[in-house]
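Complex shown without one protein chain; remaining protein chains in place.
Naming follows writing order (A, B, C and D), and every chain is counted from residue 1.
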Amino acid sequence: MERNILEIKNLTTCFFTDDGTVKATDRVSISVGKGQTVCLVGESGSGKSVTSLAVMRLIDYAGGFIQSGNVMFHGQDLAAKDLDEMMHIRGNKIAMIFQDPMSALNPVFTVGDQIAESLMLHQNMSQQDAFKKAIEMLRLVGIPAPEVRVKQYPHEMSGGMCQRVVIAMALACNPEMLIADEPTTALDVTVQAQILDLLRRLQKELGMSILLITHDMGVAAEMADRIAVMYAGTIVEEGTVERIFDEPRHPYTIGLLQSIPGFEGERGGELYTIQGTIPSITQLPTGCRFHPRCPHAIDKCRKEEPILREVVTGQQVACWLNEDVSNHFRNNQRANSIAGSKAEVNRQ
Amino acid sequence: MNREYLIEANHIKKYFPIKAGLLSRVIGHVKAVDDVSFGIRPGETFGLVGESGCGKSTLGRVVLNLQRATSGEVLFDGTNIHQVNRQENLKLRRDMQIIFQDPFGSLNPRFLVSDIIGEPLRVHLRASAKEIDERVVELMSLVGLDPSRRNRYPHEFSGGQRQRIGIARSIALSPRFIVADEAVSALDVSVQSQVLNLMMKLQKEMGLTYLFIAHGLNVVRHISDRVGVMYLGKMVEIARTDDLFAQPLHPYTAALLSAIPKPTPHRRQERIVLQGDVPSPANPPSGCRFHPRCPMAQERCSKEIPELIEVGQDRQVACHFPLA
Amino acid sequence: SSGNNASPGTATPAPTKKPVEQVAPQATSTDDEKPIDGGTFTHSTTSDIVTINPIFGNDTASGDVMEYTQAYLYNRNPSFDLAVYPWSLAAELPKISEDGLTYTIKMKNHAKWSDGTPITADDLIYTINAIKNPETGSPEITKYDKVKEMKKLDDYTVEIKLTQLYAPFAFGLMQKLAPAHVLKDVPFKELQAHSYGKDPAKTPTSGPYKWSEWKQKEFHVLDANPDYWGEKKPHIQKVVYKIYADQNTQVQALMKGDVDLVDSIPVTQLEAVKAKGNINISTEPGPSYEYFAFNFDKKNFPNNYGLFEGQKTRQAIAHAINRQGIIDNILKGTGKIMDAPFLPGTWADPGDAAVHYEYSVEKAKQLLKEDGWVAGADGILAKDGNRFSFEFIFNSGNSRREQAAVVIQQNLKEVGIEAKPKALDFSALVDQYANPGKFQVLLLGWQLSDPDPDGISTFGKKAFPPGNNAGWYDNPKLDALWEKAVSTVKQEERAAIYKEVGKEISTNLPYVFMYQYGTPRGMTSRVKYKDEFKPVSMIPYGETFGFLNWWIDDTKK
Amino acid sequence: MTEYLVRRVLQAVLVLFLITVVSFGLMHAAPGGPLKVMLSPGMSPEAQLIQMKNMGLDQPVYIQYMKWVGNLLKGDLGNTFKNNVPVGDILWPTVWNTFVLMSVAWGLSMLIAIPWGIYNSTKQYGLSDQIASIVAYLGFAMPTFWFGIMLQQYFAMQLNLLPLSDMYTMGKEGQVSDLILHLILPVTVLTLVNIAAYVKYTRASMLEVLEQDYIRTARAKGMKERRVIFRHALRNALIPVVTIIGLDLPTLVAGAALTESVFNWPGMGRLFVEMAVAREYSVLMSITLLISLMVIIGNLLADLIYALVDPRVQLGRKGGRAA
């Protein structure tokens, strides 16, 4: 198992709220291999960010905590570490970048300061060296005239530039693992393309593993080696990018892919829709969390919660339909939908 | 005057003054929309795409007379909407509506849903409370909301439902033309498809005309009949949807199309990665505004502003060296 | 002196109240004790001086400081008469001509300003001239308006001629002098702006103390003048005149021993100060009296119906107000009932000749009935359809008066009169009500800084608003008596006239004369003086009477 | 930056000008006006007229105003009406005294309040936080003069530990130890009131900043919590606090008026109260102006500090501040 740099096992996280303690994620398991990119996809509020925060133990600062489960990193359980020990891992071994690059940078320090800070902290560099390295990092992420930029403040830069700075900051200490929480959502598509390109290039150059969180299936398709699909706090399906796109097995994944209007083929027709909305974490349904919206739900779905299990090599699904009546269901689905990569229009 | 269009924008300019100095002197302008012309035919959906800040929303507002154009005219059914008096303007409001991007910001959190949907009726029809209520129930059913929940506040609804409330409000007066400003951009894909379906359904039933502003190209492709591409306040290309996606003529359109990651893991295609960021509309580059980022820019591009010219059936492009 | 202080309508068994005794100043040392030289005496106040230039300074604080620093031409003696002391500038009492029009004043010939210049007739003439001149803007201007001319007989003798016979003029000679050698070249117009009296360094003084330091709004330091000309030199070497923000702080400072003299202890704090033990208290009333003035101008009443037209009505009100109760309970004994505008015990005091109105609800009711007042439906009296309801105004910030107002309101209510008290800012009260004579009833006090009993400027027709006769009181008979009195030179004859005045005025009642009052004074017991030099309550600035003979004894602490 | 500065200064000058108009107008609109103060009742009308002429009060109001402003610009605050003393002679010493009191109270409150607020923001709803809320509530709800009197009663009168009032004991002027003794009680009163507010501001501001994304970023970088708080959060959090405190100056100075009266502190506030009752217009106008000037400068400084510590502040920042 040492192939996997990061292994999240049955991670359950909770938040303190007005209505008591609520579970934000429930028994989430994800593994990230060395040099691999794993994408975590799902709708808003499904628990993607919480999972990433839990890995970094940043959730402890956000009014939540890890209730059970492990986060194995190089054989150490991060979930059991105390916060002081985490300081040496955060930013050093595992780095993280967030959605909104503008607000992720402290407005009152120069970008150079902010990049050098990690270096001074984790690598005991002198201030001078750290600044030199900071310039180097800025160059690495493709910022022109880094010597000038290093002395500028975040507000003097554009969004794309800021995101590069954030990436430079994250990568400054050569982390083995990068967690990127929707790194490009706030950016324009052309800039997003630049950043995704950059991430891919850096990953190759530095040999990092990436846990990429996104809700854009396109980004996932482009970046991921493996994809984990989250729904209402649980992983409903996990597998290699090909399997997920070619042969999705969970009705949610299938629906998700089908409801995206495509770039090719027919247009203007009625789109496939998943009925209803994602439930709030305080009002989860019994049994399978997806069953109220699932067109194929059977009795069992209403009563028992399915767990994630491998159905094909490289693909795990949490769905009763894939267990007992798997063949029937799958054949059925295949017949009327997503042959291959096309999220074609589905007329139901 | 071309009466084939329900709405026609001619040489619209919208400049926002940049003030500075001790006396707030105007030291320049943000050229949010700079000489844009296009028309929308009745019953058609006109998609408008472009990167953030290129002036899509501003154009939408100007078209609705929510903001006055710096120059140029907007004709709605032949009348110049910028030259109407108050009375006529109020009447225009019944014919032209808007749906907003933000399903949270566009609904007043202190209003009941029935008040939100009923407000246009209250303002325009002077109907009794009961009549308004009946109409609200009707509208809610039409957009697929449970009318029994009309006495609730917006925060009790999910994003998709809130967007439906916004739609119900905008169709309350049976308008002919609706600007949908990023109406689905903030929604999750599974919900987005619901709303798109609804909009298409309403269009069919009510014969609506849409100006559909979005940056999700796949969505635009799905719903639009024709698409306009904007870059830095300029319209760079207008074409029928199929033509545009099959064969973009402007290098920017091409780059935009290729920059969008597609949910097709097998074809990680070679993409045109543009260099640099979108320049500020306050001081746009000379000549063709796209030239500093254009992979095929030439000398002429930096000097001469390309006009939007007809290059084929229903197809216009503003480029000195169009592709293909 | 216990009046009838049982107020009717009290059902609860009242605890017996001891009548409050007045405490007069007592000697603090025996005759065989010998004065000690040295020490600092701290005199406290709540307001700072305006100037110690005698031409201008007429406020209490300036007067206090001048008391130490500026010598009088003539001083007052404890019975408020003109006197010559070793510290007076005059050598003898003035010689008055037979016709009463010429005064000859002889000054001491060895008096000197603190800068060494002799004090001469020039100073006296200059001072009077300056005050007289309207350009100067002296607040004392009326004092010398009857001076016709002055003649310098020699360096130390001055002859003053008056335009008319005016008996009170003698008291105008209780004057502190301004230094002619410093001021004579200053135009009168610019006199007020001149630094004399405001800058210690530029203010030579004539009295036993030099003005060494003035920290505005904080304190003054007065040091004994080593070259003081008087035969009697002060024992106390330094006087600090200290200014406090309010009376409470001042009293607490007294109790803490931070100051030696507080000349106005709020009566409410008297008990606490007494309890302290080492403070000598005096509650003798001073030269002030409280009055409740009716307005005789009908325009001030609804329907132009003057409520106080009837003499019996006014008398009834005098009977209805429990003056002794107020003295005992509110003034804590620091007052004395007064029936006419003459200070009790002075030569002009008409004594029993004035009518005394004792507190009696029955008598009041009776008089009101006789005057035609009948109780209305609401219990308030009425006559000719006019309710007996009025507003009486007084100045805010004087808690003694505020409380008295409450009692008056209650007392009058008991006889069926609705009196509504209203407190107003003092300057507003004076500007907008008293000066134009627009009010119904005014509750206020007069301080008799001038010992002369003449009252025409208060009650005469000549003094109609904006003069001091704010209530438009018009009594020709009285006016004639007043006039007659001031043109009589012999004091006994004048006293007889004032007896008549007292009788008339107390019957006719332009005011209800409430009481003579004073503020309790406290002095630390380290300050020693013999009986003849004890503080005198009855005269202005009497609290430091005989100060030169005082000394500080810290040994018995 | 310079342009911004010039703009703010010009704005301040405009406000100051309006204040001169307001205060001058107020004095002249008051019943009786400044005239009444200097004329004694016994004066004859002719004498009054002469005096009025002497003081220039017979001229039209706008001319008086212009003269007054002209003199102000020359640094001449005018003379008191009652005794014609230059206002400056009375005013300047009190300014210093108030400054001593205020700066000690203010400095102390900041010294206590800011660390306390920071601590409370990290330990929300802890014991210290609760105590701070109680202090804050008391500070808001207690009439300051009453609190002052209570302290006087107990510490000065009953225990006889501290001086009752004044700035110095007579004869010990200028002695620092004596000054400190006299400072204790009034400073306690003022500090309690300020601390309450400042702890609240600091805490709220810190909490808001601690929720920001860049704090999460800092933590994600592996910063120690102390460093996160003191390096990343504090600077951002103090920006609005500084502003608020700058804006708060008026309340502060005004609050001192009551305290100064209670403790007989020879400061501006006490002087103002005294002069208001005495209707010394020139002194009142000068104090009003002076304090307004201080307030305006305070705000200006707050803005400047803001601009210095917050690099986002650029030329054209509009009036709306975080508050």
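We take it that contacts are C-beta pairs under 8 Å (C-beta built on N, C-alpha and C of every residue); 3 or more make two chains touch, one makes a residue touch a chain.
Following the convention adopted for this analysis, contacts and distances are computed from a predicted model.
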| item | value |
| --- | --- |
| Per UniProt record, name of the chain withheld from view ["Dihydroxyacetone kinase subunit DhaK", "Dihydroorotate dehydrogenase", "Peptide ABC transporter permease" or "Heme exporter protein B"] | "Peptide ABC transporter permease" |
| Hidden-chain contact residue, picked from the options C:G38, C:G345, C:G397 or C:P436 | C:G397 |
| Interface residues of subunit B (partner: the chain not displayed) | 61, 64, 66, 89-90, 93-94, 96-98, 100-102, 105-112, 119-120, 123-124, 146-149, 151-153, 155-156, 166, 169 |
| For subunit D, residues in touch with the removed chain | 11, 14-16, 18-19, 22-23, 26-27, 30-31, 125, 137-138, 140-146, 149-150, 153, 157, 211, 247, 250-251, 253-255, 257-258, 261, 272-273, 276-277, 279, 284, 287-288, 291-292, 295-296, 299, 319-320, 323 |
| For subunit C, residues in touch with the removed chain | 5-7, 10, 12, 14-15, 17, 247-248, 251-252, 255, 266, 268-269, 271-273, 322, 325, 328-330, 396-397, 399, 402-403, 405-407, 409-410, 421-425, 428 |
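As a working rule, only the chains that are shown with their structure count from here on.
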| item | value |
| --- | --- |
| Intercentroid distance (Cα basis), subunit C paired with subunit A, Å | 92 |
| Residue list for subunit D, restricted to those that touch at least two other chains | none |
| Residue numbers of subunit A (touch at least two other chains) | none |
| Touching residues on subunit B, where the partner in the complex is subunit A | 51-52, 158-161, 188-194, 196-197, 200, 215, 217-219, 221-223, 241-242, 245, 255-256, 258-268, 271, 273-275, 277-278 |
| In the complex, subunit D residues that touch subunit A | 212-214, 216-225, 232, 235-236, 239, 309-312 |
| Residue ranges of subunit C touching subunit D (in the complex, touch as defined) | 40, 42, 47, 49-51, 56, 58, 134-135, 137, 139-142, 189, 192-193, 197-198, 215-219, 240, 242, 244-246, 249, 252-253, 255-256, 258, 397, 427-428, 430-432, 435, 466, 468 |
